[in-house]
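Below are the structure tokens for one structure; questions will follow.
For this view, one protein chain was removed and the others were kept in their places.
What follows is subunit A.
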């Protein structure tokens, strides 16, 4: 192919031009109908179907026919949650099929049903799925049940058989989630962690700065501790913030039972418990599995949490994720703290807060308490703790798969830097940044990405830089909230969710709620077996 034809083909394959444009230009270039027909067939379905939307689609990584010939005609079935993170899988399907000659069937299950179905499929030996997109809290059951396959062997294969990616590209906090007992189980895809989103326009508004100073004696700035955040949220609560609700609120949170509200508490409570002198003790005592959630640090966190909730609308108690985001995006709250979707959604929706959003690592504390010893550690600088709360949706290979290599190809293709750079910048797909290749070097140390990927999607460069920096700080932080990755994790978290909700909507005191939570945890331990839980808990902490 000459250069012009090659570029035409590449543009079409990358989805930069439509099928109609491709055919018209091909004819103009003098290509015969037969040749054009062959090229159309060779191009991945996703690229063929891609509409010429602003920004184009993800770059094509796997060239047609580049896969192992042995894969031609094979078929794999992969499970995914029926949510925004499914979008890239659907888009890349055609590229995968064109490259390998194999067929992939994507089974999209509702988020609430996906894990039960996957577990049933594996536990009953049906083995319908070759790979699955999992939330990290599923990992306990999947590893303990010996249902998934470590992919170290495929990863080490440098023959060019598989698309390549670098696990070291993921930031340390996220990287730790993907491994278990030193083996690689989860192929990187999405990266979840909670950061603070704030209204930069309000926090830098001179009138508010003056008023806040005179009211509190402190400077109005991005909060570095939860106490500072409370004070600022309290100051703005009830004032017009420019949104459509008239009187705005200090904060917007999702607190509905079953609406992932417990993640708010986990992220908030981390710096009350975790610190340089205590990196692991948050959930259970690793010697006997006794719950630690009754500790002084957890109690202080719970009180802060309850105070914070006062600065949001009462309806928050029944809000799920989307409602809390929406309230913030419409300009009705100064703060929200959530996953990496908020800022991209502001861009995608051209929301009121676009260009006004600042992002930072979550605030910390000036003291934290070791839950086991009860010892309190004072800090001069805010004790900031990173978190990986959330799903961090990513792929695993099922152990019973007869096409594990092909399944790995599929997941590795999704994990390539080219795809990940693109999808991290797009708001609608739910893939959030957690890799150095998604971050520009002038913003974060060691970054290899470019802010252009974000700007190309319509981001305000300042928003994008702050956003990327915040996630870098969060995942790079050496102090991380330990992620619970043991069987029954969803059960433990549900009990936490329920007790938090009860505390918010009834007269239960924080101490009582935490005591009940601890008892719930003990009951779950008893049901699942303390010794078995202890063993896998220690393994999940790398002990």
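Everything below uses one rule, namely that a residue touches a chain if its C-beta (ideal position, glycine included) is under 8 Å from a C-beta of that chain, and two chains touch if they have at least 3 such contacts; residues count from 1.
Simple rule for what comes next: contacts and distances are computed from a predicted model.
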What protein name does the UniProt record of the undisplayed chain give, "N-Acetyl-D-glucosamine ABC transport system, permease protein 1", "PadR family transcriptional regulator", "Nucleoside ABC transporter membrane protein" or "Acyl-CoA reductase-like NAD-dependent aldehyde dehydrogenase"? "N-Acetyl-D-glucosamine ABC transport system, permease protein 1"
Tell me which of A:57, A:313 or A:331 is the one touching the absent chain. A:313
Which of A:369, A:498 or A:514 touches the missing chain? It is A:498
Per the whole complex, from A:259, A:297 or A:358 the residue touching the absent chain is A:259
Considering the entire assembly, which residues of subunit A contact the chain that has been omitted? 112-113, 116, 119-120, 122-125, 141, 144-145, 147, 245, 256-259, 313-318, 320, 487-488, 490-491, 494, 498-499, 501-502, 504-506, 524, 527-529, 532
